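Only one protein chain is missing; all other protein chains are in place.
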Amino acid sequence: MNIEIRDLHFTYPAGVQALHGISLNIASGEQVAIIGQNGAGKTTLVKHLNGLLPPTRGQVLVGDWDTTKHSVAKLAARVGYVFQNPDEQLFSKNVGVEVAFGPRNLGFTGEQVHSLVKDALAMTELSDKTETNPYDLSPTWRKMVALASVIAMDTPIVIFDEPTTGQDVMNITRIAHVIKALRERGKTVMTITHDIDFCAENFERVIAMAQGKVLLDGKTNEVLGQDEILATTYVEPPQLTRLGKRLGFKDVVRNQEEFLAALKK
Amino acid sequence: MAIVEVINVTYKYPFTDSPALQNINLQVDEGEFVAIIGPNGAGKSTLCYTLAGFVPHFFKGELTGTVEVAGNESSQSTLHEWVLNVGLAFQNPFNQISGAKYTVFEELAFGLENIGVPRDEMRARVEGALELTGISDLADRSPYSLSGGQQQRVALASILVMQPKVLVLDEPTSQMDPIGTREVFGVIRKMAGQGMTVILVEHKVEWIAQFADRVIALKDGQILLDGSPPEVLTSPILEGSGFGISRYTSVARRAQELGLWKKDRLPVTLDEAVEGFSLALTLRHSLWSQRGALPSPTGGGEQPS
Partner (left out) sequence: MNAFSMYVARESGLHRLHPLTKGSLSLLLLVTGLLLPGNWTSYFLVLFVILPVAYWGKILRNFIGIVWGISLPFILSVVIIQSLFWGKGTPIFEFWIIAPKQEGAIFALVSVGRIILVMAGFILFAMTTRPDTLMISLKQVGVPSSLAYIIVTTLQIIPRFQSKAFTILDAQRSRGLETEGNILTRARALVPIILPLVLSSLVEVEERAIAIEARGFNSKKEETSLIEIPDTNGQIILRRVFIVITILTIIARVTWQLLK
């Protein structure tokens, strides 16, 4: 399912203009990371995709749907949004019921819900915790429950808002696996992130934003090689990219494999 | 001179089966900067609470062993006496704002009001803490109107103003964006530089490697390693155990297996990695040029001396 953003402008009710004319297309199955400092407009942009915010000017199309013509609850069938704080959505008596909430709302049959939940729990390593109360789990596992809750909705587009903030290495690895699994299923995955290494290792396309505009938009290696421009928005390149640059590599490297390959040359 | 002594501490939270901390033995000298790393659930926060007296006074549960700071023992004193020994700050700056005060200045004074510090001394201490943490220009702002990095510095200042002997920080940058992280690390570094005894729980190993005196690796409630940053952070024990290893270390380890890293010690920081890889490339380049094969230069690297 494609996403089309046409000349999007957005001003908050208090009068602050957060987006100054963004136009982008995101094709079905793309993996896109959005980076930039706080206040650049990343969350504002992404909240237009599931209708939480309506454009002040311009248009946002998700597939053939104009976001202003459908409620957020209806758009949830096409766009899954994983919020940052799992505690601000968990409320069910156990993990299974919690994860079933989304698909039930979307009108799947009992059988479909059951299999969607089972699948989502397997993807997030929660299968053995189905009967546990989410609040009896550590924050690490509550994060996974929040992820599972959205995955179970089986939406063609999934958006993650700062998924790695406050997470340890093991959870970040789990999240990366989930993203990979979603990619293999042909989902469009978008993320807002500060973690530039996580971004480099898991996403093919990077959009850098600053002050409500798109600063850079392209393949990960291209964008992350542009240190000077990125520096203006306080983004430091990923660790291995920096190393490669200091060692004088011709190509921009973004993960271990690329680095070692360039090293061998 | 050891200012913190933890001797054989084992602790179990109420209503749990397994201990959160097992046989912890650790000593920290005055002025040392110790970093603690470990996966989530390792007991890092529990250890912080134990050092700060919240275990056992706030959380109850079963504590065996002793925790001593500056000669005082935590189980023998009340929590309120203990917080003057050990200051504690943690991840979420928002939850550390008292909510009872309107300006940053007053927020800092809150702690001093509680312990009965006279007004003049209060002002002096607050001004000192504001300067130390670089937030003097925020003194009249509402704590709730600040950015994450600013709020976290307010939280740090609120603890520093109490003049604790030891500062315990539980992942103070986990919720920060890059700018906030930089601001908070700046303050911590300054504190450590001024001789404050700092115990910091962190995931960002590259920074720890540059500034900590010592690193302790914690897992499943036990201390796995305790030594200098280069020793601990490049130890193979950490690989694949849920510890946040520097990518420089990981890639150098892989390169070592492929014969592309020649030094004995693995790097943790960017500079160490650059040095090591440049060396390896130079050696290889000179080896090849000896054999008469000259590959296209990688350009920008170090020239053979």
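Going in written order, the chains are labelled A and B, and every chain counts its residues from 1.
We take it that contacts are C-beta pairs under 8 Å (C-beta built on N, C-alpha and C of every residue); 3 or more make two chains touch, one makes a residue touch a chain.
Small disclaimer: the values here were computed from a predicted structure and weren't measured.
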item: Touching residue (missing chain; options B:N25, B:T64, B:N114 or B:S228); value: B:N114
item: Candidate in contact with the missing chain, chosen from A:G36, A:P55 or A:G102; value: A:G102
item: Sole contact to the chain not displayed, among B:N8, B:S98 or B:S228; value: B:S98
item: Among B:I3, B:L21, B:I37 or B:V83, residue touching the chain not depicted; value: B:V83
item: Hidden partner interface residues of subunit A, rising order; value: 47, 50, 52, 71-73, 76-77, 79-81, 83, 85, 87-91, 101-102, 104-106, 135, 149-150, 153
item: Positions on subunit B where the hidden chain makes contact; value: 52, 54, 58, 79-80, 83-84, 87-88, 90, 92, 94-102, 105-106, 109-119, 122-123, 142, 144-145, 155, 158-159, 162
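Following the convention adopted for this analysis, only the chains that are shown with their structure count from here on.
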item: Distance from the mean Cα position of subunit B to that of subunit A, given in whole angstrom; value: 29
item: List of subunit B residues in touch with subunit A within their complex; value: 39-41, 91, 147-148, 171, 174-175, 177-179, 203, 206, 242-248, 250-251, 254-255, 258, 260, 270, 273-274, 277-278, 281, 295, 298-301
item: Footprint of subunit B on subunit A - complex, ascending; value: 37-38, 138-140, 165-171, 194, 197, 234-236, 239-240, 242-243, 246-250, 256, 259-260, 263-265
